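Every protein chain except one is present and positioned as in the full complex.
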Amino acid sequence: MNDAEDIFMHESHPAETHNGPHGYISNKDAYLKRLRRIEGQARGLQGMVTDDKYCIDILTQISAMTSALESVALALLDDHLNHCVLHAAVAGGDEAEAKLREASAAIARLVRS
Amino acid sequence: MNDAEDIFMHESHPAETHNGPHGYISNKDAYLKRLRRIEGQARGLQGMVTDDKYCIDILTQISAMTSALESVALALLDDHLNHCVLHAAVAGGDEAEAKLREASAAIARLVRS
Amino acid sequence: MNDAEDIFMHESHPAETHNGPHGYISNKDAYLKRLRRIEGQARGLQGMVTDDKYCIDILTQISAMTSALESVALALLDDHLNHCVLHAAVAGGDEAEAKLREASAAIARLVRS
Partner (left out) sequence: MNDAEDIFMHESHPAETHNGPHGYISNKDAYLKRLRRIEGQARGLQGMVTDDKYCIDILTQISAMTSALESVALALLDDHLNHCVLHAAVAGGDEAEAKLREASAAIARLVRS
């Protein structure tokens, strides 16, 4: 279903700090597009403050931006579980355990943030 | 960048119903500074995706950015309660009721987002 | 179990500074009904763990219970703003300021919990 796995084999991968491919690489453009929109929302908020827009309207925009950020986080986490964590699980051992502990800590930060 | 900005210029803006300045006006620079930092975080996230940074590190940054956004929202809401809502409460009547209903709805969106 | 309950009976209770009944008193039965349902959910969760129910199903129930709790909190906060805070705002002075500061702190705890 995704051809991205080939990419992961390249020796020249700049950030090969774990034993498997990064999960999000195949969707890089989609993530960048979503993050650019979020950056635009942050700029839009500055415009609202500069123009003395109504507080409640600004709060509505902040809620929308928070939801957009959360969606990106959930998508990244899903990719991460399906790639890095899955690979580590198959490999087994300490690496699997470490990846799972790391993923749980990231989930806790998301739930509490 | 978006045409929505034009809407805000109308003199007859429906939200312009309170008897005083927007609560956040006095802290405008502080809010702008915080929002610029948040915009920088959104740009930083794009850099992390472009450079294939590790998913978990990206998620950590997203959690930090979500917390920063929430703090701005809570500060704005506090200013709003202390200015617009307080003015409306003193004035009394339908306006007070409307402002409180509006504030409660904004709080609900924040809690659920 | 805690002696704090006695405190609440004293007429001179420091929180008893608003000019009327607690905002939620009129809806007491409705709140009690919702809280009993939430207590039932907590008991249901214990049953699920005892019966070795599937983790994901337990998590789904916890999410539902968290949402139910949040709804009660938002309803209470709305009542509080419309009664205690409104009264204090009309009375003005330090009391108004104190009530608003207290409400903002409660909102912050809800958003971050």
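As written, the chain order gives the labels A, B and C, with residue 1 at the start of each chain.
Throughout what follows, contacts are C-beta pairs under 8 Å (C-beta built on N, C-alpha and C of every residue); 3 or more make two chains touch, one makes a residue touch a chain.
Just so it is clear, the structure is predicted and the values come from calculations on it, not from any experiment.
Residues of subunit C in contact with the chain left out of this view: 5, 8, 13, 15-16, 21-25, 28, 31-32, 35-36, 38-39, 42-43, 45-47, 49-56, 58-60, 62-67, 69-70, 72-73, 76-77, 79-80, 84, 102-103, 106, 109-110, 113.
Residues of subunit A that touch the chain left out of the display are 70, 73-74, 77-78, 81-82, 85-86, 89-90, 92, 96-97, 100, 103-104, 107-108, 110-112.
The definition used in the following text is that only the chains that are shown with their structure count from here on.
For the pair subunit A and subunit B, the fraction of shared interface numbers is greater than half, so the two copies use mostly the same residues to meet. Separation between the centroids of subunit A and subunit B, computed from CA atoms only, is 23 Å.
Subunit A and subunit C, compared by their mean Cα positions, are separated by 34 Å. The set of subunit C residues that touch two or more partner chains comprises 112.
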